[in-house]
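Every protein chain of the complex appears in place save one, which is left out.
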Amino acid sequence: MSDDGQPTTAAAGSDIEAAIRENHPALITYITAGDPSLEETKAYVEALDRGGADLIELGLPFSEPVAEGATIQAAINRALEAGTTQEGFFELVDELETEAPLLVMTYYNMILQYGEATADVGPFVERAADAGLSGIIVPDLPAEEADPLRTACDDHGLDLVFIVAPTTEGERLDRIMSQVSGFAYVQARLGTTGARGDVSSATHESLARLAEYDVPKAVGFGVSEGDHAAEIVEAGADGVIVGSALIDIIASSDDPVADLEAKAAELKRGAVRGGESLTNDVEDAPEPEQP
Amino acid sequence: MSDDGQPTTAAAGSDIEAAIRENHPALITYITAGDPSLEETKAYVEALDRGGADLIELGLPFSEPVAEGATIQAAINRALEAGTTQEGFFELVDELETEAPLLVMTYYNMILQYGEATADVGPFVERAADAGLSGIIVPDLPAEEADPLRTACDDHGLDLVFIVAPTTEGERLDRIMSQVSGFAYVQARLGTTGARGDVSSATHESLARLAEYDVPKAVGFGVSEGDHAAEIVEAGADGVIVGSALIDIIASSDDPVADLEAKAAELKRGAVRGGESLTNDVEDAPEPEQP
Amino acid sequence: MSTSDHDHDSIRERDSEATFGDYGGQYVPEALMPALQELEDAYERYVLNNEDGFMDEFRERMRDFGGRPTPLQRADRLSERYDREIYLKREDLVHGGAHKLNNALGQVLLAKYMGKERIIAETGAGQHGTATAMAAAHLDMPCEIYMGRTDVNRQRPNVYRMRMNGAEVNPVDAGSGTLKEAINETMRDWATTVERTHYVIGSVVGPHPFPKLVRDFQAVIGQEARQQIQQQAGRLPDSVVACAGGGSNTMGTFHEFVPDDDVSLYAVEAGGSSLQIDEDEGVAPNSATLSTGTDGVLHGAMTKLLQSEDGQIVESHSVSAGLDYAGVGPELSHLVETGRVTPVNVGDEAALNGFHRLSNLEGIIPALESSHALGYLEEQHEELGDLVVVNVSGRGDKDLETVLEETETRDLEAAPDVEVFDS
Partner (left out) sequence: MSTSDHDHDSIRERDSEATFGDYGGQYVPEALMPALQELEDAYERYVLNNEDGFMDEFRERMRDFGGRPTPLQRADRLSERYDREIYLKREDLVHGGAHKLNNALGQVLLAKYMGKERIIAETGAGQHGTATAMAAAHLDMPCEIYMGRTDVNRQRPNVYRMRMNGAEVNPVDAGSGTLKEAINETMRDWATTVERTHYVIGSVVGPHPFPKLVRDFQAVIGQEARQQIQQQAGRLPDSVVACAGGGSNTMGTFHEFVPDDDVSLYAVEAGGSSLQIDEDEGVAPNSATLSTGTDGVLHGAMTKLLQSEDGQIVESHSVSAGLDYAGVGPELSHLVETGRVTPVNVGDEAALNGFHRLSNLEGIIPALESSHALGYLEEQHEELGDLVVVNVSGRGDKDLETVLEETETRDLEAAPDVEVFDS
């Protein structure tokens, strides 16, 4: 909350919002910390930063990743098997010096358990701020349960990013959009994370539905190619979020550092292409319509 | 029934009663027809006849021999596997010319099924009489169910032998003893047929209980040696019945014909010995007592 | 050959209490007769006259321990399928999974009232054995179960259940090592130990008074069902359908309806794979005793039997172990003879389809025995009138393995593809 008690609509002046507005249309990348080791994660993050990522989400692995599809589940398993701990994660962040601001993406139990006291979110947020993280995304924390974490984030100057799903509508949508800080994470389709071959019609519908809110919107869940990025930006997004497609590279490439950098560049180019076609041809934007 | 409607107590003048009274104390032998073949049965019967059997029971095998122990069950199985049929059985009896009268021992269903009509005892009894059999023993036909068969037996001049068990007492015992023809088959002990190593105390009790009835009594179930025969005759029996001990010989001897003849002789000697000691020392007979 | 061709008066004239028309009686070794008389006496005192509150205690224990009453359930999807009202009597919900406990508990309790110290019983697939073992444990009576060696080996879970309930299990090696041999051996034990032992026979078979005793303990099925159908459907059913092996669930279901002349009664036997007896092999590939059997004496009673022309009992065969018996209760033979009960049968495949159909449509996995009644419903529902009661005598958990095996080798219309692929 801002000092006057009004919701900090896209907390004006936050690193995150700035990164999106300044690099519009923005590329946001996700990889899982510790997959396959924290050292390698460091190199991958730097590659993404070089490739053109404007914001970088780092996953802090949790054993029960209910919102993830098979690709990220596997990454999390690899990270946990490699012995990734909360403290190890924060030490990695301590070391990272990227141009793009960093966010942590993790499940709520991880936030509750950090530090001595069970079920207290304060220590985690404090440590995150100390490490230089700019924001937090929690896929199993809907707005209704977010008060304690939002309070702590506000206290430590971190953004708390909310996810908006295809099923989020009406009054709840209003309430969530009024609480967004950093950006609204627009879930491209129902289901879990995971690279898909197309952009779902739900993405267009969601962006249309959100058009009226003056909040940066980034679309994730299924984005894997430059062309998707272009299409999504053209449909009104301020950024695209890519995760599984990058993890596929980590899992299978012979030279992940180079390939990650190249992939980031491709995606960024796609986003930019979408932004340009939008400026040229603003009439093509689809009409807002309710599904 | 005799013509005057009185029960034919030990049908005076029957072959069977005569065989017992004339050869007192009598040896009654049982083997299963068709074990291991009807031809061999013929030789075995002749051997027993030579050895001193005064009455010969021939088992007509039935698939569910509930009153038999393991030895006779096995004999019946061998006989059935050898394909022994009712008609085959009767043809064997047709051929046999023994000094000792022959009885058939079989289960009631066999008697019901013989001939065209189901559940009619007439044809079996008629055929049995034609073949020269002198009597019938049916281990699963208590006196209460015996009317039809007794009528048929009377019609054809056959004895119907009843079994008296250790549990047969009081009024039922009176009724059964009044209906006995040929002899009373005194079951030596509770349970099934089968050679045993001793003479049960139930045998002594039963013979004491039956002493008052003027009917020939032969004891079976477990008798296997000359000494048993002696003890049983000494205890008041008019004869001993031996089955499983003979079937053991058939199943295992290298020369069953000779061994059966010898065994019959041993048993007969034992019976006679018991009879002699009884005449010499009549005071030793146990007092009749109710258990 | 049917009895009506013959004059049975010549062979049964005794005490009519012991018989049902031409059937029944007491064809047992003499040694057992006093025990049967003792049992007749106990039956009359405790069961018929509720002496010492025996029947009250029985009913109370069947409620608290056994789970009675069982529901009469309208089967919505079967009713729709057959375009008539189908009600299921849910004996599968009785403790132990079948109607068998009604009888087992009744007899073990009776043995206790009679002062007996030991229980013996035969079992085929293990249903009656497990029910008896449960009842004996509940009433703290030592218990031994005879079971054919073949059955012991193919019904291990039921063997273990009996052992866990504290019963001894005595394998019987004779013959083909199945039910018939187990009964023979139990009768032999009884003939040896009769003074202190009660033989808990598993169906409405055996010598008088067993067929009546077992029927009366099982009659609760029909008593409940008759009342329930009147409450729920407002009238008596047009027909009542039950499977028949020995016939205990059958008589238990029918007994209360026998006086209702307008209610048709169908006893569904196992047609197996064929109705023909193979005389050479001594084998009937079915156990359709009421439909195809001839009169004779087996295990203590005059009844209909599967036998060779020479009088040997043949081996029956059915995919359902509990129906796999060459005899049948004498009272059922009588009711069939008088026309009151209609004997019908369906084969293994119809039963398997019946099993799958009820599982799939109603969420009830029936015993393979009961599945015969459901197979008949499928085949002949048009003859059954507008309101039908079917007895589901037991649950089918025990039959899963058999059904899987039998389903694999056939192309069954009602069977799902059960495989879940392996990693």
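Just so it is clear, A, B and C label the chains in written order, and each chain counts residues from 1 on its own.
Please note the rule applied: a contact is a pair of C-beta atoms (placed from the backbone, for glycine too) under 8 Å apart; a residue touches a chain by one contact, two chains touch by 3 or more.
Predicted model only: the values in this text are computed from it and were never measured.
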Chains in view that touch the one left out, judged over the entire complex: A, C
Residue touching the undisplayed chain, where the options are C:L93, C:M187, C:A244 or C:V389: C:L93
Contact residue for the chain not shown (choose from C:S333, C:S359 or C:N391): C:S359
Options A:Y30, A:Y44 or A:Y114, residue touching the unrepresented chain: A:Y114
Candidates A:T29, A:Q73 or A:Q179 - the one touching the absent chain: A:Q73
Listed residues A:Q86, A:S134 or A:T203, member touching the removed chain: A:Q86
Chain C, residues in touch with the chain not shown (by the definition above): 63-65, 67, 70-74, 76-77, 90, 92-93, 95, 97, 133-138, 140, 149, 152-153, 157, 159-161, 163-166, 169, 171, 173, 356, 359-365, 397, 400, 403-404, 416-418, 420-423
Footprint left on chain A by the chain that the document does not show: 62-67, 69-70, 73, 77, 80, 85-86, 107-110, 112-114, 117-121, 139-145, 147-149, 151, 162-169, 172, 176, 187, 190-192
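Here, only the chains that are shown with their structure count from here on.
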Chain-level touch network, classified as line, ring, star, complete or other: other
Centre-of-Cα separation between chain B and chain A, whole angstrom: 99
Intercentroid distance (Cα basis), chain C paired with chain B, Å: 37
Of all residues in chain C, the ones touching two or more other chains: none
Shared-contact residues (touching 2 or more other chains) in chain A: none
